[in-house]
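Excluded from the complex is one protein chain; the other protein chains are retained at their positions.
Going in written order, the chains are labelled A, B and C, and every chain counts its residues from 1.
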Amino acid sequence: MPTTLDHLNAADRAVFVATLGGIFEHAPWVAERVVGSRPFATVAALYDAMAAAVAGATEAEQLALVRGHPELGGKVARAGAMTAESRSEQGSLGLDRLSDKEFARFGRLNEAYGKRFGFPFIICVRRHTRDSILDSFERRLGNSPAAERAAALKEIGYIARLRLVDAVEGPGKPKTAGRLSTHVLDTVAGKPAAGVKVALKELGSSAEGLLKEAVTNADGRTDVPLLGDAPLRIGRYQLEFHVGAYFAARGTPAADPPFLDVVPIRFSIAEPEGHYHVPLLASPWSFSTYRGS
Amino acid sequence: MPTTLDHLNAADRAVFVATLGGIFEHAPWVAERVVGSRPFATVAALYDAMAAAVAGATEAEQLALVRGHPELGGKVARAGAMTAESRSEQGSLGLDRLSDKEFARFGRLNEAYGKRFGFPFIICVRRHTRDSILDSFERRLGNSPAAERAAALKEIGYIARLRLVDAVEGPGKPKTAGRLSTHVLDTVAGKPAAGVKVALKELGSSAEGLLKEAVTNADGRTDVPLLGDAPLRIGRYQLEFHVGAYFAARGTPAADPPFLDVVPIRFSIAEPEGHYHVPLLASPWSFSTYRGS
Amino acid sequence: MPTTLDHLNAADRAVFVATLGGIFEHAPWVAERVVGSRPFATVAALYDAMAAAVAGATEAEQLALVRGHPELGGKVARAGAMTAESRSEQGSLGLDRLSDKEFARFGRLNEAYGKRFGFPFIICVRRHTRDSILDSFERRLGNSPAAERAAALKEIGYIARLRLVDAVEGPGKPKTAGRLSTHVLDTVAGKPAAGVKVALKELGSSAEGLLKEAVTNADGRTDVPLLGDAPLRIGRYQLEFHVGAYFAARGTPAADPPFLDVVPIRFSIAEPEGHYHVPLLASPWSFSTYRGS
Partner (left out) sequence: MPTTLDHLNAADRAVFVATLGGIFEHAPWVAERVVGSRPFATVAALYDAMAAAVAGATEAEQLALVRGHPELGGKVARAGAMTAESRSEQGSLGLDRLSDKEFARFGRLNEAYGKRFGFPFIICVRRHTRDSILDSFERRLGNSPAAERAAALKEIGYIARLRLVDAVEGPGKPKTAGRLSTHVLDTVAGKPAAGVKVALKELGSSAEGLLKEAVTNADGRTDVPLLGDAPLRIGRYQLEFHVGAYFAARGTPAADPPFLDVVPIRFSIAEPEGHYHVPLLASPWSFSTYRGS
């Protein structure tokens, strides 16, 4: 149950710290250091204050904060020692249900990482697909210790920001949700293409496949964004537009079989909080797309 | 070893008939009926004369011609009773190496077809993928007997035309080859994109997958057409353009991961003897394609 | 000063008729025939009732209604005998300030038209440019008398609808305004192009030229639609996008002089009440556009 910013602004110091003590994993001192700066006008201002407290902490405190996080997909996770928040976040990607092979791979990466840096690999899993986690994991293994500590703190910031947005209702929430939308235009009719079936798939070695199916409305759009209300996961995707069936239903002349039937648009998302508008302009013989906004 | 049109025009009647007796399967009478019309100025004229002889034959002769063909992927094929030409043509698609399941499916279709029409299903396999053969098979089962006899004769004409073009060298060959070409344009640089890896795949339930890989040259094209020198097989294909690697190699700014990495263009071929030019115009954030010529 | 629908629904019959008597030119009987159908839930319902009264009138009444309209740009107009509404409508297009040559041309068309049909040429000038009026004039001269009477009544309906929307405030107004909007996307950056100067010009033999200038905002759009709040005039237009200056300001590499500098998009508007979205997707070397919505 989320609380409200008003409530936190007015609460006893102990209640404030108890409520926000878990925003930064096993680090209630972050909440303690900002309680005196109340009232906060916006949720974003509260978050900025907490982030500033972390940035201003000693190196030892920062390292302890990093070390307080569970291993990703590792033994700890299986043994059930994570906080409820961590369990929920990692579970959202299926990291608590890894195959033996994946478990082994994460294990090897965790071991190499721990040996190199002396703390667990931290990543804000709600902003990633499994593939992009593995990519990041391997890339970050090449970092210098200082660069990697900075990278870990940055991820901790993303995790805390999402937790705070979940935990506290109030004005001026920081932007944590992205959006993926589309639009289909029929360039033969010069009109939005209504009734086009659109499928969104996640691609990748361990992708879950179909994420969403929708049909375009009279304006050539889907009634709700294909993705929204949460960070977009960094990763590879494919939109599939069933334009062959659309043109056949309208009686637009085409070849048999139609030159274009299901049109795939393959793209990657790099900005979890961004707006990706990926439209399709199509005739039975041509199409174009672009990242719009 | 192909012969020449000049040789056939000058040869004894018996040699002419012996040489061309197999162009129409088990029907040397077709060659016999045109031998008196020599000389033929072009290979196309020779083909047209033979096709006219078939069109002008009696219904009984036409039916016998149709019945002279082997079942597609059926028992006869396995038993080795096909002519060498039939074996080579069906083998090109792997119809002599069907899995048990596919063999059974072809068997069921053959049986239903034979029961309905009283003659074997004939299709010019060199103009088809396995998927389009199965599609045609199922569609043609719905034909009236008269429409289906016409369809069978049309396919026999395609088969004979290809055999004739293989067997006889000379001027004025009928067009039997199609062509698939591409071109990649970098819309950031306003120049052909050189060094882009391009893969061509056949799609479909029983597709063989990768047909060809190439890299674009300085003119943004492949040195040789992706497909050519033979009929294009009716079916579904996917071109994959590795534009992410291309832009990265040039240092063109992009996202990380790049919005566009491998761009798939999925399309169908409906005209085996046609020219399909399928270009890609791309920036790191947009692309378009069309059937050109 | 517009009145309100509520007021008209509650007013004396005489007030109602006096207020709406001029909606159909010199034809207060139209208002009289609908006064008994009050109350009207929406302005559109009121308009529909009045239009139905015209459609249900006798041929003689309809002809009298048509004949009650002034000649377009003709002697009457110069002599000042038009109603205030007619004067304002025709004046909006400069039809009261015709050059001698144009005046003569309108005169000839008016004369030919009057001789052929026996009533003045009527067109809802607020939905037209001068060029499209002349086009319509010449085309409609070829109509049969019955088709032309129908055409005249249709235009009278458009005129009345606009007058009613101007005269009466209230819920459910009929849609009389169109909209022209644009959007500029930079396909090199994969982002909206901000700061692009856009000019809208009317084209045509007697066009006024520049209608509007704007600069795209951070979203690549203009802060307000290029046209809106009124019917779009049927006619020819040109949007001019200053993309050369935009790319130069961003430092995007280009040729010298740039391949694309001012990009003109020339198009026609055929639906005065429609939404025309005419975007530009551009790199320094390529662009595309389409009618969107």
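Points to keep in mind about this one:
In the analysis below, a contact is a pair of C-beta atoms (placed from the backbone, for glycine too) under 8 Å apart; a residue touches a chain by one contact, two chains touch by 3 or more.
All of these numbers come straight from a predicted model, not from anything done at the bench.
Checked against the full complex, the candidates B:G220, B:G235, B:P257 or B:P284 give a single residue touching the omitted chain, namely B:G220. Within subunit C, the residues in touch with the undisplayed chain are 132, 135, 234, 236, 255-264, 266-268, 270-271, 285-291. What subunit B contributes to its contact with the hidden chain is residues 185, 187, 190-192, 219-220, 281, 288, 290-293.
In the full complex, the hidden chain is touched by subunit A at residues 185, 187-190, 253, 255, 259, 281, 283-286, 288.
The criterion applied here is as follows: only the chains that are shown with their structure count from here on.
Taken pairwise by the contact criterion, the protein chains are fully connected, each one touching every other. Between subunit B and subunit C the CA-based rotation angle works out to 180°, given as a multiple of 5.
Relative to the centroid of all protein Cα atoms, the closest per-chain Cα centroid is that of A. One simple way to say how far apart two chains are is to compare their mean CA positions; for subunit A and subunit B this gives 47 Å.
Each of residues 255, 259, 285-286, 288 in subunit B touches at least two other chains.
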